[in-house]
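Take this structure first; my questions come after.
Missing here: one protein chain of the complex. Every other protein chain is in place.
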Amino acid sequence: MSSALELRRGTYRDSVSLMQVSRSVSAVDGVTKALVAMATELNVGLLAGMGFETPDGAGPNDLIVAIRADDEDALRRAREVLEEALVLSTGGGTGIGSAAGVPPRTIRTAAGATPGASLALVSVPGPHAFAEAMDALEAGLDVLIFSDNVPVEQEIRLKDVGRERGLLVMGPDCGTALVGGVGLGFANSVRPGPIGIVAASGTGSQELMCLLHAAGSGVSHCLGVGGRDLSEAVGARSTLQALAMLDADPATELIVVVSKPPADAVAAEVERYAATLATPVQLAFLGQGRDDLTAAATKALAAIGHPGVQGRVWRPEQAAPTRTGALRGLFCGGTLCDEAMIIAADRLGPIASNIPLRADWALPADLHAAGHLMIDFGDDGLTAGRPHPMIDPSLRLERLAEELADPACAVLLLDVVLGHGAHPDPAADLAEVLRAAGPNSPTVLISLCGTDLDPQDLAAQARTLTAAGAEVHLSNAEAARRAVAIVEGLDA
Amino acid sequence: MSAPNPRGSALLTRDPSVVTVGAELLADALAAQAVPVTAVDWRPPLPGTADALAAVLADARREAANKVAIERVLASTPHLVDVKPASEALGLTAGQFRHAGPPIDWARASGPMRGALIGAVLFEGLADSPEAAEKFLAQGHAELDSCHHHHAVGPMAGVVSPSMWMFELEDTTHGTRAWCSLNEGLGKVLRYGAYGSEVIDRLRWMSAVLGPLLRTAVRAGEPIDIRAIIAQMLQMGDEGHNRNRAGTLMLLRELLPNMIDSGAPTSDIAEAARFVGGNDHFFLNLDMPACKLAMDAGRDVPGSSLVVAMARNGTDFGIQVSGTGDRWYTGPAEVPDGLYLGAYGPEDANPDIGDSAITETAGIGGFAMAAAPAIVRFIGGEVDDALAATRRMYEITLAENPAYQIPVLDFRGTPTGIDVTKVVRTGILPQINTGIAGKVAGTGQVGAGLVTPPADCFVAAIEALAEATPPIG
Partner (left out) sequence: MVDPGEHADPVSTTPVPGSASVRVRAALEGPTRPARVLGVFPAAIYLADPERNVLALCTHDAVRLPNAVVLAARTAASPFPALAARADARIGDGRVSLGALDVTVVRWWTPPRPPAPGDAETVRTGRAALRTALGPVRTGLSGRARADLADLGRYAATDSERAGAAALRLIGLGPGLTPSGDDALCGFLLAQRLLDPEPTGGRRADTLGARVAAHAPGRTTDLSAALLGHAARGDGCAQLVDLIGAVGRSTDVLPRLHRLLTVGHTSGADLAHGVLAGAEAADAGAVPAVAAAPYGRGDGTELPYPEGRSAREQRA
């Protein structure tokens, strides 16, 4: 027989919750008697009845704990239950005591009110994103920061805190992620599969995922890291973190890192770390003289022994005759625009742009130039104070109508991005503008980034676009090559 | 470059459950994928604070500093250990006076502050008429300073003079002490700026009879655990600022046997018992120093954004913050919104006054409004408003006090420890329950109601905290 008697001074609990605590302790196997109560006269009397002596100086503001058990082991278990029950008696998270009916005002409160929360998605204006993201990390959540215009020193601080706590910071300016089959931000629905992606580019990863899906393979997870992560300043902090996570994921057999070419030191660090992992890592750094996204997808598929990307094309029933002239690209996705420019510049020379490959190819502020040009409508400069063109297509549609009427324009190249977060029917608006174009309008080529599982339905979107006279490619690189061929007059 | 560390992440192993803040579209896209979404009702922070806020939030010391500060606050164990004159407690000498709120001089003092000072000068015998007392004060013969600068707090005008008696509380965890005057009751009382003869007579009786009797009773017994009484009163319908009825009776229960045993004349004991038992606010003057001890324990932690004092002198509202020492951040005190006694109305009200907001600073009073449904009508509202008010305060506080629980909220601990960053982020200002003093000196209490600090205090505090941060990166 073992027993314990303890007096906790100045610990007040109401009698009802203490009765529950007593009951929990009494229920422990091997406990014969237990009393957990305030040391009122009545309770002290009960204590005496249990054969305990009254502790010195016990008063009604003190908590007494008295336990009798078969052996020391049972006593130890009883103490464990006691501590747990005492904690539980102080405030529940349920019932009207929780934030019932009151919407939380910060991530911290929301995380507290959401048992099992695993991730925070932050899309408040950039100057305010830091506070919310910090809350998420302090609450133990991974965080995806969709917002852009977050100062780089704040990004570094967040990523350092993330690493200290073993959490991942996706972003800032992270447009796309896919986690456990759930698309976050702008994301396509793709089949689960063996390829994990770490992406500094949102539309780049969307294109890659769609191509892998179209080839019959699939994606385990796609972790965005934000456009600046592989910069010298940020030093791939989240890329390394994401690589470690995917390496530990049993479903991921190959990891592809998608980014613009980083600074040499950063690239070397990523390569060095990737070499230490059990999972093979393919670095897809996009740029002049390097693989485009379609080639990167084919390489990844080959690495897992899967057949490569098969270019899918939907042609209009009646193709209008082509002509030579200027190539004009109107894009929503920065990486898709970049890829098209790299492919086109290789053959056609300078491409004017608001995100130019070379500083001296920059478009003037009115975004007009006589020759080849490509505009990224998703660039910060064109989205300030308005939604992304994947959601609100109006600016691009205006420009499309203008280019369709320009006799100097031979080919119009556009991207259409489907998936969660994007416009529910982007093809419809585009088709309307295309149908309104007069005769002798330029050839329209569309790179359609999407899958058959997307809410918009890839095939239906392609049908709408081809019916309006456009030629639709699943691969952005192939669409760009076709555009170049037409401009060069090589099209038969 | 240090190695990556993904050990805390459940991202790839758990089915996503997402908290969203910002674009509704992105939350909707998640809901359409059968993902549980908790959406934050986000608003921009107080105007002009974005940069300072980010700097403070990025301060690597902040989280640990706030943890240290709030743990000290929660660990505080206030006990009533003695009752003595202010000359002994605070070392006050003739001509020295302490007052509520941030420091103020006669020229800027409001009506009730002036009235209370006049009364105190009369009580100390430094002048023989209100006019003479006013002249004495206007000529700068009195030395004025904040109670808060001397480990003391006083309700309303909070005026303390050497002959007034004070409760002495000890924080047995931290070994610190704090003092507060004895409560005079309601109506025409010094703390509300009244200084008529009945006010002075009552103060004389309190010093001559009540104080010594309480001292004898307190010294005869064990130190009285004030935290335990507060914990119980919150479960008996008190919130510890505008309702102290249960606390007062529990205190009387502790003291009365020793008062009777003291051998003092039974008429004195009966009068003292009648006075204490008949003054529902008697215990306020024990709540306050208990809260003062708790908040003083949280002071001076570098990097902490914990508010350690909120106090008003009838002209200015001031707050102090753990990470920036004794500096006050002030703004003009606002007139409370409330109910008025008799024929009084808002035009008779003085701006907010008193150190009693130390109760809200420590997580009771207005923050524990849900515990006191009995008084929600008195301060203008329904029971639901009381629940909502307490719930709202969880948004701006660092912790829930396990010792102070609110039955109707499933025994959730009271929201404790105001964080400047959270106030600035949400724009939610601390809710204070308060009495309302007449603005003309000598009037006394005219009502009771609700008030919040001016947002300026918190804007100034976040800027000062930002200046005090080390550079990030």
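Think of it as A and B in the order they're written, each chain with its own count starting at 1.
In this section, contacts are C-beta pairs under 8 Å (C-beta built on N, C-alpha and C of every residue); 3 or more make two chains touch, one makes a residue touch a chain.
Keep in mind it's a predicted model, so treat the numbers as computed, not measured.
Visitor: What are the shown chains that the omitted chain is in contact with?
Guide: A, B
Visitor: One chain is left out of this view; which of A:E138, A:D291, A:D429 or A:D452 touches it in the full complex?
Guide: A:D452
Visitor: Return the single residue from A:V28, A:L144, A:I195 or A:A236 that touches the missing chain.
Guide: From the options A:V28, A:L144, A:I195 or A:A236, the contact with the absent chain belongs to A:V28.
Visitor: Of the residues listed, A:P125, A:G140, A:G180 or A:G311, which one is in contact with the missing chain?
Guide: Counting the whole complex, the residue in contact with the absent chain is A:G180.
Visitor: What is the set of subunit A residues that contact the non-displayed chain in the whole complex?
Guide: 28-30, 74, 77, 94, 115-116, 180-182, 189, 192, 250-251, 452-453, 459
Visitor: When the complex is taken as a whole, what residues of subunit B touch the one chain not shown?
Guide: 13, 15, 17, 31-37
As a convention for this text, only the chains that are shown with their structure count from here on.
Visitor: Using Cα averages as centroids, what's the distance between subunit A and subunit B in whole Å?
Guide: 45
Visitor: Given the complex with subunit B, which residues does subunit A contribute to the contact?
Guide: 9-12, 14, 17, 57, 59, 61, 89-92, 94-99, 102-111, 113-114, 116-125, 127-128, 130-132, 134, 136, 138, 140-142, 146-147, 151, 153-154, 156-157, 163-168, 179-180, 182-185, 221, 223, 235, 240-241, 243-246, 248-249, 269, 273, 391, 420-421, 455
Visitor: Which of the residues in subunit B end up touching subunit A in this complex?
Guide: It is residues 1-12, 14-23, 25-27, 29-30, 32-33, 35-36, 38-45, 50-51, 53-54, 57-58, 60, 63, 77, 222, 225, 227-229, 231-232, 235, 387-388, 391-392, 394-395, 400, 402-403, 405-413, 421-422, 425-426, 428, 472-473 of subunit B that touch subunit A.
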